[in-house]
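One protein chain omitted, others in place.
In order of appearance the chains are A and B, and numbering begins at 1 in each one.
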Amino acid sequence: MQLFSCPFCGPRDETEFLFAAEAGKVRPEPAPEVSAADWSKYLHRVSNPRGATREIWVHQTCGEYFLMERNTVSHVVANTQPLRGGEA
Amino acid sequence: MTSHRIGSIASETLRFTFDGTRYHGRADDTIASALLANGVRVVGRSFKYHRPRGIMGYGVEEPNALVDVTLNGVTTPNLRATTEQLVDGMAVQSVNASPVAASDRNGFIDRFAQFLPAGFYYKTFIWPDWHRFEPSIRAMAGLGRLDPANEPPANNPQIAAFCDVLVIGGGPAGLRAADQASKAGKSVMLVEDGREVGGSLLSRSAEINGQPGLEWALQVAAALQAAGQRVMTDTTAYGVYDHNLVALWQRRPGQSDAQWRVRAKEIVVAAGAIERPLIFPDNDRPGIMLSDAALSYLARHNVLVGRQVVLATNNDRAYSVADALRRAGAQVTVADLRSGAREGAVANARIEAVHGAKGVEAVTISGKRITADCLLMAGGLTPSVHLHCQAGGKLRYDETIAAFVPHENLPGLKVVGAAAGQYSLNEILGVGGEAHPYAIAPAWPQRDAKGRQWVDFQNDVTVKDIALAERENFRSVEHLKRYTTLGMATDQGKTSNMNGLATMAALTGQTIPQTGTTTYRPPFVPVPFGVVAGRRRGEFFNPVRRLVLEREHRQSGANFREYGGWLRPAWFGGANGPANIRREAMAARTTVGILDGSPLGKIEVIGPDAGALVDYNSYNTLSNLKPGRIRYGFMLTESGVIYDDGVTSKVSDEHYVVSCSSGHVAGVVARLEEWRQDRFDPSRVFVHNSTPQWATLTASGPKAKDLVTALGLGVDLNDAALPHMAFADGSFDGAPARVSRVSFTGDRSYEITVPSTKAAALLAAMGEAGKPLDAVLMGSEALLLLRAEKGYVIAGKDTDGTTMPHDLGVAGPMQKRQNEYVGRRSLFTENAQRTDRQHFIGLTVEGEQMLPVGAHGVERVNKKRRSIGFVTSSYNSPTLNRPIALGLIERGMERKGEVIDLVHLGQTFRARISDPCALDPDGARLNA
């Protein structure tokens, strides 16, 4: 069971968290100007890195989304920080 | 009788049976020590060849002595006799033997062993068909027998704990580590797999700080407890998981077993080492045992494992065992496989044969036959590095002790003592001085092995099987394991893995480190499923959500069903569902029905940007509502698919209440919160789920207004003041009450929302007010029927995960809306714009037969049937007095009036595609 550190609540069990998305995605808008390929890329494509990754997570207990940098192989968590004030 | 108890037998007060024979044992006995004390030699049969087997080990490494145990009428299969405490009245049964271990009628299989090598089943049973052979193979396989009547209750607690240092293993190394940590002011947990702390000190005499070793151990443990530290015996650390979490399995006397999840800043693994068997022909005979085990049975249970003992060894450690056995009265011949044997021992010994099929009778050593009733094996120690490896630790091969040891300690986890290859007590205790002698000359199996030499005892894997695997290119250790089943038995290879990979190394000419080890995974020992599963069973398993009025509804005769995770009244009245549903539906169409709609979502969106957020969340624009008005609409996923539907009430420009179906409340809150934080200024809009704070009771039907009027809520119910899709605030019993005119039945309806604390009073008041109006309590089933008559969709029932709003004929926002909303772009993909999409439609049958839900519309293309959609809802309408149905059918909206074929489980139906709304298409009843 992994231990993630919510920037607002401190370290908590993984069961309180949900993975939301890889960090850095920007929703292409407005819809009439977005190509099918770009929309598909936004909706579905992921970099899915093996190793270091930057992700958006939500701590369901407090409801806050935050940025987490961790390793998908070793599961070492390098850093967590709020979305605002950071550079998510 | 060979093995026996020495000294007084006065304390043999526990009665038990083994394979039907009665025996006695002592309170400190395990099943294994009691069997040995009674001279029982054959305790089981091997998995594949049904070879007779005796007890080989003392603890978790035991491969042979598995038993089914019946106690108080309850049987538990596959218990390990060496770790299971003897209890008065136990009936112990050997496994995989029929009828009993001593005379198993499947014992003949061993005679065909030469035709049953590793993986023989991959090469045969192909013709005529595997199914011909499988039943008998299955019947032969398996060990113990499941007792169908034994349903253990779900009462295993799962306990979370934290400490600075978790020490695993209560031997000298673990005790020392715990003692040091405690004295350094750290919080410590010490867990010991066995019943007592002491480890090797329990069986080997030693002097520590001038006192007997065991006395020292007990003193350290007592000091730990006195310092407030936790010392847990009968507790196995079975797995190390991410971020230094250790799972423990605790056996608690008189109580159910518990799982502990311990998060430790530092883990100290002091799990000791396990002795290896030696590899020689027929090394699996009953009466052949590990030397450490023999010493433990003697020291801890006064059981001497034989009178004439041969002790075969490749290391110095065994000599003290020989001494101890001699002191207890045994005649011991030490057969040292090395050249440098001590005086009195046979040097350069070769174990050439073991005589006696059901128990050792003699051993041929280097050509000389020696009478013996017991043969002990001392093949050297294998450090228990399992937990280190589970945590991702690497190993290195240490030539001097012929074993794998941790390469280097991981952050937060260190390995000490015998588990780290430190076998000298002085070294472990850090006191300097003479190291205990451990000179070993490994005696790995050789390429030219004669006879059948067992490596994995339980699964019957011999050196020849490994040679076959090598010949056939199953050389990777993982292939070796899977092809031969080496190390896959219930002992998980604790005595076999090292010998197995050494054999493969010898066969391939590679070194042992080049050959490598298999992956170590939890659990270290088999752990009861219930311990891992915990109490999440029955009503604790995905608990249903309960209405605040459940008790009142039960008193009114409600039959409950689960809807969207909520336990709600399906109908009221007796067990006859269809009749009651019909009665309620009829009443709601003629008088008034009262429905508990409390689980429907009530999600408040508040703040200057509230309008923008609800607009973005919704397919329909909501912010242009007037305050006090309500609008129905859809929420889409980013893929454009209908996620949910519901009504939104605008309280003010900065306050909306979003409603949604009961099963989607958490999901809708989550998506509002996600968008709020992702694309809005979160200081300008807030989302609050107030669903549980409020109860909602709905009055629906031609007399609904009369009922609500009688409640005197202080709301102007005049249609001009409160038209359909509007709400007004009043009060009930001194509390706020909101009256909303929305309808899911097609009749005039009022939803009255009050604080949950007032729900019972409101229900009572409505019941009272409804009496003169012939009002009825209505369950969910009647509501489902009523809405189907109107063709109102239920998201998830009448839509699936592909349905978009234009499939329901709601294309306005898609065509006209100019700003962004969730799912917008996806409504314009090639797929979304296809002309053959499935549309939501009604289906009208001729005659009285209902369409089954789940029936598919079909058409034939090139004589092959294809589905064009399916029936999603179907009822017998009491109001229309005919069957009605709803469905999703390809191009349905363009095909209204067309008759299609439908099939259900081979039966054929015909129905005409119609408008979903079968009753009151003009909506006159809403204001009637």
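Just so we're on the same page, a residue touches a chain if its C-beta (ideal position, glycine included) is under 8 Å from a C-beta of that chain, and two chains touch if they have at least 3 such contacts.
In this text, contacts and distances are computed from a predicted model.
**Q** Quick one: the chain not pictured, UniProt calls it what, "Xanthine dehydrogenase family protein subunit M", "Nitrogenase iron-molybdenum cofactor biosynthesis protein NifE", "Sarcosine oxidase subunit beta" or "Branched-chain amino acid ABC transporter permease"?
**A** Answer from the record: the omitted chain is "Sarcosine oxidase subunit beta".
**Q** Would you list the chains present here that the left-out chain is in contact with?
**A** Visible chains that the missing one touches: A, B.
**Q** For the full complex, which residue in B:81, B:324, B:613 or B:641 touches the chain that was left out?
**A** Answer from the full complex: B:641 touches the omitted chain.
**Q** Quick one: which of B:247, B:759 or B:822 touches the chain that's been left out?
**A** B:247
**Q** Hey, which of B:27, B:126, B:159 or B:579 is the one touching the hidden chain?
**A** In the complete complex, the chain left out is touched by residue B:126.
**Q** Tell me which of B:230, B:464, B:545 or B:568 is the one touching the absent chain.
**A** That would be B:464, which touches the missing chain.
**Q** Which of B:17, B:85 or B:158 touches the chain that is not shown?
**A** Answer from the full complex: B:158 touches the omitted chain.
**Q** Extract the touching residues of chain A with respect to the undisplayed chain.
**A** Per the touch rule, chain A residues meeting the hidden chain are 1-2, 13-15, 18-19, 36-37, 40-41, 43-51, 53, 55, 72-75.
**Q** Considering the entire assembly, which residues of chain B contact the chain that has been omitted?
**A** Against the left-out chain, chain B lists 47, 75-78, 114-115, 117, 120-127, 130-131, 134, 137-139, 141-152, 154, 158, 239, 241-242, 245, 247, 261, 464, 468, 471-474, 476, 478-479, 482-483, 488, 490, 492, 521-523, 526-530, 532-534, 536-539, 541-542, 561-562, 639-641, 797, 800-802, 826, 829-832, 834, 852-856, 858, 865-867, 870, 903-906.
What we mean here is this: only the chains that are shown with their structure count from here on.
**Q** Touching chain A in the complex: which residues of chain B?
**A** 241-243, 245, 261, 263, 392, 638-639, 670, 673-674, 677-679, 682, 819-820, 824-826, 828-830
**Q** Spell out the part of chain A that touches chain B in their complex, as residue ranges.
**A** 1-3, 20, 27-32, 34, 36, 39, 43, 58, 60, 63-65, 74-75, 83-84
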